[in-house]
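And now, subunit A:
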Amino acid sequence: MSLLADLGAIQPIHFALIIPAVAAGILVLIPGYRLGSQINIVSSFLTLLNALAIFHTRPEPNYYLFVDDFNIYLVVLTDFISFTTSAFSASYLAHEKETGRLTRGYARFYHAMFQCMILSMNLALLSNSLGLMWVAVEAATMTTVIMVGIYRTEAAIRASWKYFMLTSLAISLALFGITLIYFTASVTIGSGPAALAWTVLRDNANLLDPAVLNVAFVFAFVGFGTKVGLVPCHAWLPDAHSEGPTPISAVLSGLLLNVGLYALLRFKMIIVGNGLALEPGPLMVGVGLVSLLFGSLMLYRRWDIKRLFSYSSIEHMGLITFAFGMGGPLANLAGLLHMVMHSLTKSAIFFVVGHVAQVKGTQDMAKIRGLTTSHPVIGWLLVVGVISICGLPPSGLFMSEFLLITTTFSREPILAVILVLGLLIALGNLIPRLHALAFGVPEGNLEPLKTAIWPLVLHLGLVLGAGLYLPEPLFAWFQHVAAMLG
Partner candidate 1 sequence: MAIISESLVQLLQVLLVIGIAPGLTGLIRWVKARLQRRRGPPLLQAYYDLARLSRKEVVMAEHASWLFRSVPYLAFTSVWTAAALVPTFSTSLLFGPAADLIALVALLGSARFVLALGSLDIGTSFGGMGASREMMIASLAEPAMLMVVFTVSIFAGTTFLPAAAEVVRNHHAIIHVSMLLIVITMVIVALAENARIPVDNPATHLELTMVHEAMVLEYSGWYLALIEATASIKLVLYLSLFSCLFLPWGMASANSTAVEVLAGIGIWIGKLGLGGILLAVFETCIAKMRLFRLTDLIGGGFLLGLLSVILMYVFGNI
Partner candidate 2 sequence: MLDYVLIGAFAELALGILAVAGRRYGAIGTVVYGGCLVISTGLVLDSVAVLAGVGGGTPPTAVLPFGMPWLPGHFRLDALSAFFLLVASLGGASVSLFALGHSRHPGSHAPDAARILPFYPLFLASMTLVVVADDALMFLFFWEFMSISSWLLVLSNHREKGNDHAAFVYLMMAGIGAGALLFAFGLMAGPQGHYTFEAMRAASHSHLLAVGVFVLALIGAGGKAGIVPLHVWLPLAHPSAPSWVSALMSGVMTKIAVYGFIRICFDLDGPLPWWCGGVVLLIGGITAVMGVVQALMEHDLKRLLAYHTVENIGIIFIGLGLAMTFRFNGLAALAALALAGALLHVFNHSVFKSLLFIASGAVLWATGNRNMENQGGLIHRMPGTALAFLIGSAAISALPPFNGFVSEWLVLQALLSGTVLPQWLLKVAVPVVAAMLALSAALAATCFVKAYGIVFLGRPRSAAAADAQETDRFSLAAMFFMAGLCVAVGVLPTPILALIDKATQLLTGATMAGAEGTNWLWLVPISAERSSYSGLVMLVLICLAAGALRLIIHYVLSHHVRRRSAPWDCGFPDVSPNTQYTASSFAQPIRRTFGATLLAARERVTTPDPGDPSPASIVVVITDHAWQLLYVPVAQAVQFAAGWLNEFQNVSIRHYLAFMFAALILLLLVITPWQ
């Protein structure tokens, strides 16, 4: 149809979509899950290489796909984390298969879906056309819904049903917002693909009708905000995280939330570009703070370890939204930094949690004790992960929270106080949990479990490294994007 016609000649950028698509096709046909998981890893790695290639040589943007400073780093991050996750899920699935929680057929299905997920997320990030981005986000939702329900336990089906209902309503709202944008753009810019192309919209934002933009932004905010997991549209997130396979939880927290936020930020940039429309900052600040407080308060009274950390994701997404809502070079910088660091840390934590849950055979925190004694490596990695997620040095999140809190307090003291209050509430819950999980007299199964440790070592290593020193080019580029966000 029109889309394929307009895509034009094959470029490196297309491989970001073609590789996963082909891999998915192959994986559906591969019966053996070992071979499948290897192919999964290989194709994810190829996707990562391709992403780096795109990073190196930017293709010409057209109305459908484009690359700029903002989305390319998310693409690289996405493909990197999907690569490590695929490696992790290989060992994870092996264990699941031994314990018989997953049949071979579903393992095959899992791998195919995993590639589809990468495909849709890459598409969502790379697409220049809002419509195409919407399709991609919707596809990503579908695949993850299926993944979440893959265990077919009653709880899993509940979770994915909830996930489906909430997110599909949300993206429908987002679609209406997109339609409205196109509507006003088609009046001034003229109908056709250009009127949906994000680059065009950003450049001609001042031509658009501010009133339409306001309504459109409200719809987009509620729609994509749900994907981000902002309160009060967050309800799908904990269930989806806690019931699905752990690699999927890692991808959800590490990547899918970012994709939602990315879409949201694009809309924000259009609104900001048009001078007359309402300022979206206060809305994002308010919702961000509410999500932060809510998430950190919800950490209490949890018994399921994955659910605990999924609420922590809500908290951090709130923090990032708050940062972008504050705006300004420092706050945006902090937001971008926090986005990356949170993705790496949280996915690493979910890796650890997956190991732990498999070792102990339960997600009930009351049954997990003294990991640093019984399983030193996993236990200490958990300690590092939780310290990092609490924003304590030497983790990169300390850097971002330092910037955010200091700059916010000098601008809006009250907001900063609420912010720190939320962070302290979270700290006050995560630390006793960490004590119980990692220290004390060990409980439960004490046998070691053979697992792929290197992905989470890699993640945490990156986080700690960033906390110690951010390379000059990376940082300069962060600053550039921050300036871009306005």
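Side notes on the structure shown:
Everything below uses one rule, namely that a residue touches a chain if its C-beta (ideal position, glycine included) is under 8 Å from a C-beta of that chain, and two chains touch if they have at least 3 such contacts; residues count from 1.
Regarding candidate selection, all candidates are chains of the complex that A comes from, given by their letters.
All values derive from a computational prediction rather than experimental measurement.
Between subunit A and the candidates 1 or 2, a touch occurs in this complex only for 2.
Those residues of subunit A whose C-beta lies close enough to touch candidate 2 in the complex are 161-162, 165-166, 169-170, 173, 211, 214-215, 218-219, 221-222, 226, 232-233, 235-236, 238, 278, 283, 294, 297-301, 328, 330, 372, 387, 392-394, 398-399, 402-403, 405-411, 413, 416-417, 420, 423-425, 427-428, 431-432, 435-436, 439-441, 468-472, 475-476, 479.
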